[in-house]
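The other protein chains are all here in position, but one chain of the complex has been omitted.
== chain A ==
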Amino acid sequence: MGRLGFSTTESARLLLLVVFGVLALSVVLAEQEGENLSGLSDNPDKAIFAVRENGTTCLMVEFAVRFLVPYDVLALNGIDLITEQAAFTLPRGAEIEGKCGSTESEIQITWKNKAYTLRIYFDTEFRDKGIEVWKISKIQFVYDTSETSHFTNAYNPGKHTANTHHLLALVTPFGRSYVCSAQQTFTLISSDHQKGVTISMYDTQIQPFDIASDFIFSEPYKCITDQRERLEETLPLILGFILALIIVITLTVYHFHLKLTANQPQLPRDRSMYKNM
């Protein structure tokens, strides 16, 4: 009985160890790793980030982002506060972390030793007629005004967080990637006296769900501005074709009109050509 008891506790401990080991292994296996592929882009401001899970990509983001952050600076008189603007772009060498899910995803981009953090949250929604779409639900930007490379002489330096409120952007049908070369701007309200932080992204291609193959975007879905540009490009061609058609029809009608009304007496031509002999 003692031997049995000992073996039971021993085996129980062993079992627990094995279970923990399996759990740890599964955590290691299921770990989502962020990859920075910015070296592949041709635009020096454009960054490419990917989050991989289970050996395949589950979230890919490709964009060029510009930040416009207002912060307070002490004026020369030492009393008043002036608002300055710091403008900078998302660097290509940032670190990525991300979480993928079937209905919710998130990507976290940090740089300068976690002095700046950009988090973008995606979720899905069912529109009427059963169409599923995904969209950005929230953008959060954390910045540290004591970081001297972009903020000079900030008053009361410290970390501030800027969030979006009621954001509905980049609405795309599920299973497709969002493409927009035009610029899109988001305004975030900062914890620093409710100042407005502006984030502009352009040359965008994003897909947070349902990526079919590794590192390859699914079918692209163009934003409205790009679609309009496409229309503006094709419209001159259509109009030019209509113009050519009108000319051809007019000439043909005139030709046949002349043929039908051709019987007029030939009048004597004038002889003023003698001047040029």
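The rule we apply is simple: a residue touches a chain if its C-beta (ideal position, glycine included) is under 8 Å from a C-beta of that chain, and two chains touch if they have at least 3 such contacts; residues count from 1.
One rule holds for everything that comes next: contacts and distances are computed from a predicted model.
Colleague: Which of "Ribosomal protein L19", "Vesicular inhibitory amino acid transporter", "Histidine-containing phosphotransfer protein" or "YEATS domain-containing protein" is the UniProt protein name of the chain not shown?
Modeller: "Vesicular inhibitory amino acid transporter"
Colleague: For the chain left out of this view, which of A:40, A:212 or A:239 touches it?
Modeller: Residue touching the chain left out of view: A:239.
Colleague: Which of A:14, A:40, A:81 or A:231 sits in contact with the chain that's absent?
Modeller: Considering the complete complex, A:231 is the one touching the chain left out.
Colleague: Extract the touching residues of chain A with respect to the undisplayed chain.
Modeller: 228, 231-232, 235-236, 239-240, 242-243, 246-247, 250-251, 254-255, 258, 264-276
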